Structures are given as structure tokens and as C-alpha cells.
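All protein chains but one are shown at their positions in the complex.
So, chain A:
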Amino acid sequence: MRIASSADSSSNNSRSQMIMADSGSSDEVAVICNTDITSTESENNLINTMVERGTALLKKMEISVAEADKRTGKNTVNMQETYTVYLIETRPAESVSEEGTPAAPDTLWRRYSEFELLRTYLLVTYPYIIVPPLPEKRAEFVWHKLSADNLDPDFVERRRVGLENFLLRLASHPVLSNDNIFFLFLTEEKGWREAVLETGFQDKADSRLKSLSAMFRVKNPDKRFTALKHYSEDLSTVISQLLRIRARVADRLYGVYKVHANYGRVFSEWSAIEKEMGDGLQSAGHHMDTYAASIDDILEEEEHYADQLKEYLFYTEAVRSVCRKHELIQYELEMAAQDLSYKKQQKEELETGTVRIFSLKGMTSKLFGQETQEQRESKVAALEQSIQEGEDALKEKNAESQEFVEKAWNDIERFNEQKEKDLREALISYAIMQISMCKKGIQVWSNAKECFNKM
């Protein structure tokens, strides 16, 4: 997705700010940059390594979601339920104890609903930011082998990885990483919930919900935001489709591999009745078993690829909500401007005595007599007051809108670069996975061929 270049300057500023903040410790740069590269390439590298170098937060601490565990407790309707909790480990960066081993981390347990609460808080507090998504609540796009059960160990494990990814995304975000509630989420087990509620974000959350579901039409939509909204809708559709078909392909491939185990069984039985052919058949059969078993690891690895795509599928929702928020602000701006111009017109009418706008008041005064000079003057004064307030409101709305647009486009640019890099990497690692799968296949069938030769 190409961004209009007007936003470039602001993003450059933010980037250079970033560089200044981190300039103290260049030794933390990841060791993947070449030294003989052009300036555009080096800029790319800087962006890429920003995640590596990290924000101020990431410089301070290492974050991971180390484990998952089951708990039982009473829920809101006082019924027993089993749920999973995840262990968050934080460790000061580069911490080494006297013996040379890394220091013990600080830990706390969080359940999925607390992650959800954190995210909702961030969505409301930073409406111009594309907030990283959580891993899916329920397993979707599964192929037959994976269970859709939330307590299934494979699902829990992949969710653990997804939650860690979520926290690291937050921690490497130039804006979100500085949020205090996020910091408390990582460090304060008790009392975090209260701290979140104390921010009063709940009220904003309700109004946000209202605005997101409201129907309104904007007269002059921002072309860039409209394009972005359409793009994210397209992306959502195409990734969903891709994930669906990929799951079916995985299912079929599983079938192909597993059915070869039957060769293993039959060759083994057949070798028992043959003299010269027996050995060759027997060992060929073993290779067939190996072949059939190899698909489990192959598809397990492919799930990582699916998870990467899923993350960006969920990201499209966050993008859309930023667009929506902008629409709302734009609408409110238009309303404020409309309101102001209406009031101004009313004042003009009252002053000149002409009725340009049909109004009931105007008509009744015509029918039932004019107002006194005094009455008119007090009305005008009241209007002037109202106009002043309206102008202030409009100025405020304009400022709000501009600020929103600037901050939003900053983040949209950042997001786009991140998306390009991540998805490109995902596609490349998919290709690598396919090559690795082929190599295994070549190995097994070459071995089998050798065995058949000995038949």
C-alpha cells in the first residue's frame, strides 16, 4: 500500500527522534547489516532494526510469555470454570548474576481476558494507533488434525506464542510502549484491573462503541483514508480465503502422506513370504513408514506461517477502526462547521430583517407581528455569543482532526513498513519450508529406490 508522500516528512521526524533517543547504545544493533550499502538501504535497515534495537522499554527489559497453566475458579455467575493462565516473565535487559547465569525473572500470571482488557484500553486511549491484535480466541481455519478445543495443548501452545508476539509488538511500538498501564500489566499482578478502571477509559469505551456502530455520512471523505479502508477490506477478504484453502491443502497433503503407511504394512507382510525379494521389500516398507510419519512435523511448521497470516488478518480490523474513528471526527468537524454557518446566517437575517431561511419563528413573527428592537438586539447578542462558542468549537475540532490525521498517518506508515517486511519474510520462510519438505521427500524416496534395487 503506497502512502501519500505528504506524510513522509512527519514520519521522518519521528524516525530521527527515534534515532536520537537510541543513539547512546549503538552496540545493540543486530548483526545483520552490511557495511557497504546505499543510503536508502541503510534507511531500510534502520527501520528493520528498530524492532531489533527496540524502544526505550525494550532496551530496559526482556519480555516473554514462558508458560501456560490451568486454573479453576468461580466466574461471574458463580459457576466453576477451568481457564488457562499464562506466565509473563520480565527480566532487566543484559542482566547477569555473579555466576554468569542470567538473573531470575520477575513473573506474574495473566489470563486471556486480561489481555483483552489491556487491548480494549489501548484501543480507546490511542484511537489513531493501529493496535496489534490478539491471537484468536477460538481456533479457526483448522484442518482436521488440529482440535478446535481451547484446552487442546497444541492450541494453548500456539496461543502462548501469539500472546508473546502481542506483548513484543506493543513493547516495540514507538507510542504504545510508553503507556503506563501497559507497563503495569507486565509488572503488577494485583491491582492492575483497578488501575485500568481508574483511568476512566470505560466511558470512552462506551462512546467509542457507539460511534463505531453509528450510521453517518461524511460529505467530504478523506481520499487517503477511504483508500486505506478499501484496501484493508480487500486484504481481509483475500487472507481469509487464502487461509481457508491452505487448510484444505494441508488436509489433503496429510492424506497423501499417511496413506503410504499402508505400503509399509503391506510390504512388511509381503516380505515374509518372499525369499530373494524379502529384504528389499522389508526395508522399503520402513522408509514408507518414515515418509508417512514425516508429515506431522511438516504441517506443524506450516502452522507458524498460517499464524503469521492470521495476525495480519486481525490487523485489518484495527486498521478499519482507525479509519472509522477518523470518519467520526471528520463528521463531527463537518457538523460543527455546518452548525456555525447556520448560526451566522441566522444572525445576518436578524440584522438585516431578511428571511432567507425558512423558519417557524420567522413566519410566526411575520404573522403575529414583529419583535421589538430590544428583543431583536438581545437575540443578536445571544447569537453572537453562540457564534463565538461555535467558532471556538470548530477551531478545537479542526485541531483535533489535524492532530488525529498526523498521528494516524505516522502510525499507518510505520504499520505498512512493518507489514511489508513481515509478510515478505513469511512468504520466504514458506518457500524455505517447502524446499525443506522436498529435501526430506528426496531422501526417503532415494532410500526406497535403493531398497527396491535390492529386491
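By definition in this document, a residue touches a chain if its C-beta (ideal position, glycine included) is under 8 Å from a C-beta of that chain, and two chains touch if they have at least 3 such contacts; residues count from 1.
We adopt the following convention: contacts and distances are computed from a predicted model.
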One chain isn't displayed here; going by UniProt, is it "Multifunctional methyltransferase subunit TRM112-like protein", "Sorting nexin 7", "AP-1 complex subunit sigma-2" or "Histidine-containing phosphotransfer protein"?
-> "Sorting nexin 7"
Given the contact definition stated above, which residue among A:116, A:157, A:234 or A:377 touches the chain not shown here?
-> A:234
The listed residue (A:108, A:139, A:387 or A:423) that touches the chain absent from the view is A:423
From the list A:87, A:156, A:218 or A:455, which touches the chain that is not on show?
-> A:455
Given the full complex, what residues of chain A touch the hidden partner chain?
-> 1-2, 32-34, 37, 41, 44-45, 48-49, 161, 164-165, 168-169, 231, 234-235, 238-239, 241-242, 245-246, 248-249, 251-253, 255-256, 259-260, 262-263, 266-267, 269-270, 273, 276-277, 280, 284, 304, 420-421, 423-425, 427-432, 434-435, 438-439, 441-442, 445-446, 448-449, 452-453, 455
